[in-house]
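In this view, the complex is presented without one of its protein chains, the others remaining in place.
A, B and C are the chain letters, set down in written order, and residue numbers restart from 1 in every chain.
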C-alpha cells in the first residue's frame, strides 16, 4: 500500500499524478505493462487527474491549506485508489451526465472518472471519501500469467 | 509538506524517486528551474536513490515487509527530505570514504549523498532517521527573485 | 506546457507540448483570444507532443473551436496519441476535430 498526504492545490497536481502513474506500472503480474496495455495507465491517470482538479477547485475552493490523503493499492489484477479531503462535499448523483453532442466546455470530470474506471464511489463527510477502482482487462491478466515473469524488483526484495 | 509512506523494497524505488524528482520541481521562486539548474534536481535525485537502496538492501535486508516514511519540504531556497525506516541501524561515521583512485565497485552510496547534499544527518534507532538537505545555489535564488515569476499553479491555488 | 504559433497564409498551426491541464490551460488563453480576434480562417492544433490533457485542456480547445466556427472558420486537431487520444475518443471529439 502506498500512502501519500499533501496539500490539495493545483501546485501539487503534477506530483500526485506522477505517483499514480508510477503505481500503475506496478499493476499486473509482470509489473511492466507494454503497449497497448498503456491504455490502462492512461485511463487511470485521466480519472485521477479529474478527481484532483475537483478537490483543488471545488472542494478546497476557499480553503487553500487543505490536505489530501491518498492510498493506492496496486495489485496483480487491479488498482484501487482512495482519495480523502476535508473540504466542501457534493452529491455526485445530482451531477447530470454531459450532453456530448453539444460540445460542453466543462462538467466532464465525473464523466471521465466513471467512464475510465470500473468503480467510482463517493462518501460525503469529514473527510469526503472518493474511491476509484480499475481492473486489468482479462487478456492482459492471462498474458501476464502465461509469461510467468516476475514483478520488477522482486528479485532483490 | 509532502508525506509518503510505502514498502521499503526495490520494487517501490522508481515511485519514490519520481516523487522526489517532482518535489524538486517545486523548489525555488519560479517553481520551474531551467537548465543548468537541472543539476540541482539531478543531485537530489542521486542522493535520494542511494538512501533508498541502502534501506531496501541493508536496513530491511531480512525484513521484506518494512515500511519507509518520507517527508519532503520543497521550499523557495532549499529542499529538505526526512526518511525513516524501522530496520537495522548502522554507524555512518564508521563507513570509510571510498578511495576513488582504486575504482571501487561498491561503498559509494554515502559518498554520493554527502557530496551532493549540503547536509546529511543520520540518527540510529526505531525508526532510523536520515535527513537530506540541499540549498539552491545563490545565483539561482536571486535569478528567481529578480524575475518575480509566480510558482506554477499558484494562480488557481 | 509550452506552445508555438506559426502562421502560413490563411492557416495557423498551434503546437502544444507537455501537459495541458487546469494548471497550464490559462497560460494559453491570451493566444486563443488573439486567434479569435484576428478571425483566423483555419487553425490546426498540433498535439503530437502533448503528453497529458484533462477536461480543462479539452474545454479550452472546444471553446476555441466554437468561437472560430461561429466566425465561419475551421479548427482541426492533428497528431493525437496516447492519453490525449483516449480522452478525445471518450468525449467523441476525435471525429469533430479531424473532419
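Some observations on this one:
One rule holds for everything that comes next: a residue touches a chain if its C-beta (ideal position, glycine included) is under 8 Å from a C-beta of that chain, and two chains touch if they have at least 3 such contacts.
Just so we're clear, the structure is a prediction, and the values are computed from it rather than from any experiment.
Only one of the listed residues, B:42, B:75 or B:118, touches the absent chain: B:42. Panel shows subunit B; residues 10-11, 13-14, 17, 38-39, 42-43, 45-46, 49-50, 53, 56-57, 100, 103-106, 108-109, 112, 115-116 of it touch the chain omitted from the view.
By definition in this document, only the chains that are shown with their structure count from here on.
Rounded to whole angstrom, the centroid-to-centroid distance between subunit B and subunit C, based on C-alpha atoms, equals 38 Å. Between the CA-based centres of subunit A and subunit B the separation comes to 26 Å, rounded to the whole angstrom.
Listed for subunit A are residues 10-11, 13-14, 56-57, each touching two or more other chains.
Counting partner chains per residue, subunit C shows two or more touched chains at residues 22-23.
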